[in-house]
Structures are given as structure tokens and as C-alpha cells.
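Before I ask anything, let me first share the structure, which is written out below as C-alpha cells.
Missing here is one protein chain; the remaining ones are kept as they sit in the complex.
Going by the order they are written in, the chains are A, B and C; count residues from 1 in each one.
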Amino acid sequence: MTETTAPAVGHQHDGPHGYASDKGAYLKRMRRIEGQVRGIARMIDEDVYCIDILTQVSAVTKALQAVSIGLVEDHLGHCVVDAARASEAEGAAKVKEAADAIGRLVRS
Amino acid sequence: MTETTAPAVGHQHDGPHGYASDKGAYLKRMRRIEGQVRGIARMIDEDVYCIDILTQVSAVTKALQAVSIGLVEDHLGHCVVDAARASEAEGAAKVKEAADAIGRLVRS
Amino acid sequence: MTETTAPAVGHQHDGPHGYASDKGAYLKRMRRIEGQVRGIARMIDEDVYCIDILTQVSAVTKALQAVSIGLVEDHLGHCVVDAARASEAEGAAKVKEAADAIGRLVRS
Partner (left out) sequence: MTETTAPAVGHQHDGPHGYASDKGAYLKRMRRIEGQVRGIARMIDEDVYCIDILTQVSAVTKALQAVSIGLVEDHLGHCVVDAARASEAEGAAKVKEAADAIGRLVRS
């Protein structure tokens, strides 16, 4: 196996990451989520009815899940696919790592 | 808007809400979550590895769920219990409303 | 209401449970879920495509969540409301117990 460049330190990866092409869109989504979180704090501060706060928390959770599903897709489509093409061992390592991350998402 | 007496129109409630006694603690938790969300945006901006971002998104989702479970408990312990004592109809209405909100949380 | 006996040992409750009136409907839903689970085993045995199995697993998870949301609503509307009317301490104990169970559902 000739892994010339990429010293694969830890889970590093030397190319651009899967989400790189959509970076601007992800940043925009995260800023919107940050605003929603701040909005929930304001609702609590202004004594808004509990149920309305819960509805808003569910909305933020859903928005975060959507971001993470997008990141998973980008990660599979770039990092995992590239690793699979590079070598069987690299592919297997990336798949294991991705599956663990997906497991954390499914359970959270 | 002058909310003098709160005739319980819709889901209104004239007393303090369930989370009122812990308001400071909830606000602190929401500020921490806001910081975590901002941290994720920064990770994306700095091209941090996808999997590390996913791990952080799972952590924020879990933190939000913990807040919502706390809000549900406070809501049941105050608004729902108070309604149950006031009358059968009020209790039933609050239970329906709480169950719907819990359903949204479980599904999100 | 004369609840003479019921010394509230553990989480016991002497009356009919919240879901009692819908018992037949719940049993029917559980039997359908059992059939779906058996169907997934058959799909695995017949080497059906992974993604189709995953879709079916998601469907069963959703069906189970719907059952649990129904059980929560029935539980709040009967056991928790009754406890809230019986005494402040009983209401608080039932709320704590219900919130813990809801937390397990939200996290699962």
C-alpha cells in the first residue's frame, strides 16, 4: 500500500472536506439556528408559555438534524468514496468511523 | 395588549409558568447551547473534519433534548397539575396539549 | 372516590390504567407491529436489499413511537391527573415518574 502524501494522522484528511462546496449554505443555516436558539432564550426570559417554547425547541432539533443529514451525505460522497477508491483498508476505516457518527445521530 | 386577568383563551395561563422557578438555570443552558451552535459554525468555517462537526451537532441535539425534558417536567408539575385540580375539562385540555408537544419531541 | 387500599407501594396504582379503555386497540397495534418485525426478519432471510430493510425498520420505530405517545397521553390523563387530585405529594411523584419515562422516549 502506497500512501505517499496523506499521513492519515488520527481522522485527518488532507483534501477539502465533504461539505466544502456548500460551506456558505451551511454557515447560513447555522446562523439561522443560532438565531432560533437565541429566540428560545428570549421566550424563556419573557415568560412565554411552556408549550410554545417546546414547539420551538423541536423546530431547532429538526433543523440541526437536517444539517447533520446533509453533512453525512457530503461526507459519504467525498471522504468515504475517496477512501474506498484509495484502498480497501482506508475505505473500511472511513466506513467504521462514519457508521459510529451516524449511530450517535440516530441515538441523539 | 393588556393581559389583565388571562381568561385562559387558547393555551394561555395566567400564573407563572412551570419553568419560572428555574428561569435563570434555563437561560444559562440556552446561552451555552447558543455558544455551541456558534462553535459549530466556526468549525465549518475553519474546515474542521466532518465527523468532528457531526459529533458536536449530536451534542447540541442532546443538550436541547435535556432542556425540553426539563421543560416538560416543569410543565406537567405546574400547569397540568394545576389544571387537573381546577376542573376535569381543564385537566383534559392541558393533558391533550402536553401529549401533543411530547409527541413532537419524541418524533423530532 | 374511595381508594381505601392502595398504599401506593412502588409505582403501583390500584385502579385501571390509563390505557385500559383502549386496550383492544393497543393490542391490535402491537400485533401489527409484531407482524412487521417478523416481516423484517423474513426480508433479511430472503436477502432483500439493505435499504428496503432500513425503510421498514424506520416504519416499525415510528409505529412504536406512536404507541408510546398514546400511552403517555393516557397515562397523563388518568394516573397523573388522579394523583394530582389526590394530593400534592402524589401528584409530584407521578409527574417525576412520567417525566423520566418521557425522557427515555425522547432519547431513544
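FYI, a contact is a pair of C-beta atoms (placed from the backbone, for glycine too) under 8 Å apart; a residue touches a chain by one contact, two chains touch by 3 or more.
Note that the structure is a prediction, hence the values are computed from the model and not measured.
**Q** Hey, which subunit C residues sit against the chain that's not shown?
**A** 11-13, 16-20, 23, 26-27, 30-31, 33-34, 37-38, 40-41, 44-45, 47-55, 57-62, 64-65, 67-68, 71-72, 74-75, 79, 97-98, 101, 104-105, 108
**Q** Provide the residue numbers of subunit A that touch the chain removed from this figure.
**A** On the side of subunit A, residues 62, 65, 68-69, 72-73, 76-77, 80-81, 84-85, 91-92, 95-96, 98-99, 102-103, 105-107 touch the unshown chain.
Please note the rule applied: only the chains that are shown with their structure count from here on.
**Q** Suppose each chain is reduced to the average of its Cα coordinates; what separation in Å results between subunit A and subunit C?
**A** Distance between chain centres, rounded to whole Å: 32 Å.
**Q** Using mean CA coordinates as chain centres, what's the subunit B-subunit C distance in Å?
**A** Centres of subunit B and subunit C (C-alpha means) sit 22 Å apart.
**Q** Where does subunit C touch two or more other chains at once, residue-wise?
**A** Where subunit C meets two or more other chains at a single residue, that happens at 107.
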